[in-house]
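Complex shown without one protein chain; remaining protein chains in place.
Here the chain labels run A and B in written order, and each chain numbers its own residues starting at 1.
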Amino acid sequence: MPEQFDAIVVGAGPSGNTAAYTMAKAGLKVLQIERGEYPGSKNVQGAILYADALEKIIPEFRDDAPLERHVIEQRVWVMDDQSFVGTHFRSEDYNKPPYNRYTIIRAQFDKWFSTKVREAGALLICETTVSELIMDGDTVRGVRCDRGGGEVYADVVILADGVNSTLARKAGFHGELPAQNVALAVKEILFMPEETIQARFNIGEEEGVVIELMGTVTEGMVGTGFLYTNKDSLTIGVGCMLSDFKANPNRTKPYELLEKLKRHPSIAPLIAGGEMKEYCAHLIPEGGFHAIPKVFGDGWMIVGDSGGFVNAAHREGSNLAMTTGRLAAETVIAAKAAGKAMSARTLKAYKDALDESFVMKDLHKYRDMPQVLHSSPQFFNTYPGLLTGAAKTLFTVDGVDKKTKERQIFGSFKAARRWSGLFSDAFKLLRAFR
Amino acid sequence: MSEAAKPAPKAAGRAGRNTELPEHLKSYKGVWVFIEHDRGQVNPVSWELMGEARKLADTLKVDVAGVLLGGPDEPLDAFAKEAYAYGADRCYLMRDPVLKGYRNEPFTKGLTDLVNTHQPEIMLLGASAMGRDLAGSVATTLGTGLTADCTELNIDGRALAATRPTFGGSLLCTIMTLAYRPQMATVRPRVMSLPRRDDSRSGDIVEMPLGMIETDVVTKLLEFIPDASRNTVNLAYADVIVSGGKGLKKAENFQLVWELARVLGAEVGATRAVVQAGWADAERQVGQTGKTVRPKLYIAAGISGAIQHRVGMEGSDVIIAINTDPNAPIFDVAHFGIVGNAMQVLPSLTQAMRTHLDKRIRKTA
Partner (left out) sequence: MHIVVCIKQVPDSAQIRVHPVTNTIMRQGVPAIVNPYDLFALEEALRLKDRFGGRVTALCMGPPQAEESLRKCVSFGATDAILVTDRAFAGADTLATSYALAAAIRKIGAEQAVDLVFTGKQTIDGDTAQVGPGVAKRLGMNLLTYVSRIDAVDLDTRRLTVERRAEGGVQRLDTTLPALITMLEGTNEMRFASLDDMLRAGRFHVRKWNKEDAGIEDLGKIGLKGSPTIVSKVFGPTPRSEKADMQIVADTSVQDVTINLIQKLFTKHPLLEEQLVERLSA
């Protein structure tokens, strides 16, 4: 007799774990199915943990979650090949607990989270792939797995199966993920003694720095890079839109971009001596608001990367993942309590909750960003040079009078982009950030 | 050593362990080697160990003894003569029909009785199927320490310091059995080199009865099925080996390894990855879970040189490595390195070797 559960969660990443945990804690009979060897084995992330999102799920997570450093300084760099112009924000307020952001090692964190999920009473099985949803007309009744006797049923199936999800596609809930809606990112973790990291980044024990960067390193492709400080390692990575990689006449590969980034004169000294102990690549859904598919239906909901819930502009993904997981779970719990069936009508409450939350509000705000950036390579290959050039002119003391310098700076911008270009660029940015 | 000056070790000691040799064990003297033989042949690992035993015994200024257990019509006396030639001073013998053909029960009893009677301080066995089967049982019966797969044996003070790889081979550790006797160690074939023979050496024999009859022994040997003769891959004792790894990309390319091996009259070796991919038989695997080899020439093509492979071949006299990655760890042990594609280098090297050796052969002809 195939078993019946209250809910089946496909995937044991941040969104799946959140959904499974929340429902199990509320006493629901939950089955979680992960295709990797262990939770987190298929996940790749920078990674930054946004405490606010997790606090709403496991308030006391700081007691035993594996956290690397709490972030006290944020740096944003615009880089050309030789230099960068950066904005840094650092505050002692960030050193006052409870801390707002932490760097984490994704795989370790997922393992911890998964322990909590099981303690909450959810049943987890790994190394099992859900091959398809069991449909009854348009209603999802359960899932079919790649193991013998692999049919299991539930009132609702929550798809938390990540960016590479084929289940929703197979079931016809949405189409193929187009290359312009997804980024390919690669990252490395470089091992380095704690003291060295602290000395280089001007931080103390347990304090962390996050550097987000963009510029000519992506060869005009839409993309960004990052450098995070972990306890005794650094994470460095870079990613660009998949469609840009495909269209790039140089056929540059992602790891080649990463090598370039690592060699940059401002980056190389920071990572010198680091020994690589992990290398991975992953896809990130970055289509934004317009690329979000239908996320609920009769007997099913989609959370996390599988639903494209990533705010690329702010590099936020895991907090959206956890929040969508939580909202989905709360929808199920409320429906169960009210004795309602898990129909699309009932589950619409999930979408409503999403719209009310920062998730959809932020995605909506940046809905034009992908399109704007995509059509404006100048932001990645012209402006970095202009900015660094301007800064160089400004800060170099060479007997040239300041007025002339000002004119030089304006002149360089005008020469590169012309007034029309500058105005349209400004307008575009406004549109993107609105 | 300061050990003797420490207060009662059981109380304070290192984490409560006894690192002090009890009085009654101080009289244990001598280095023994279990001489493994089967169907009329001694496993050469026993002679490799004999060489090591001689070095250890010379440092300790004690005797070396071989231990021979076998059936009444097995050539144990001849083996003993060989043992002396390789460095033994004495051989302890046990002859009994029950000991014909290796079985765990009688051999464990025999060896344990000999040890309890004659009390060696060190006992070495080859880490073969027989050796490992026997060593674990004997060590447990005697309640003493056993260190397996040692790559180096030395004397520290008066005790045996056995070094072996750990953590997958990336590190080495030295292990000692300070408070128990005998100190037992196993060594894999070909890790130690064969000592020189000195047939002028002689020694004496001490025999002891086994004290078991066939009905005492529960396990019976029904038959022995020898491996088909085509399976005579003598990798461990080959003088020249050409080995291929996953860098060859496809099964068909492994053929290039065979071709170079043919020109050099060499044996063919392989990495674990290649064996698992089915490109070569398991018997050709060189490495930690395969064979240890000590050829005069080892050519590694398309092999990265992960530690698990390196520990199997780093004892080779001359190592040539071919790999596309200049940072491949294989170049750390190689004497000659070529940074290039094995698929191109191998045929070229085969051709060049063929030409060169043909010329030399014709010259000497």
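The rule we apply is simple: a residue touches a chain if its C-beta (ideal position, glycine included) is under 8 Å from a C-beta of that chain, and two chains touch if they have at least 3 such contacts.
Since the structure is predicted, the reported quantities are computational estimates derived from the model, not experimental observations.
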{"item": "Options B:G145, B:G269 or B:G312, residue touching the unrepresented chain", "value": "B:G145"}
{"item": "Of A:A53, A:V85 or A:L124, the one touching the omitted chain in the full complex", "value": "A:L124"}
{"item": "Omitted-chain contact residue, chosen from A:I58, A:A107 or A:L242", "value": "A:A107"}
{"item": "Contact footprint on subunit B, counting only the chain that is left out", "value": "14-19, 38-39, 43, 102-105, 108, 128-130, 132-133, 135-137, 139-141, 143-149, 156, 161, 166-180, 218-227, 239-240, 264-265, 282, 288-289, 296-297, 306, 308, 317-318, 320-321, 326, 331-341, 344-345, 348-349, 351-353, 356-357, 360-361, 364-365"}
{"item": "Interface residues of subunit A (partner: the chain not displayed)", "value": "3, 31, 37-38, 41, 105, 107-108, 123-125, 128, 145, 147-152, 191, 193, 233, 273, 275, 277-278"}
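Heads up, the rule we're going with is that only the chains that are shown with their structure count from here on.
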{"item": "Gap in Å, rounded to a whole number, between the CA centres of subunit B and subunit A", "value": "53"}
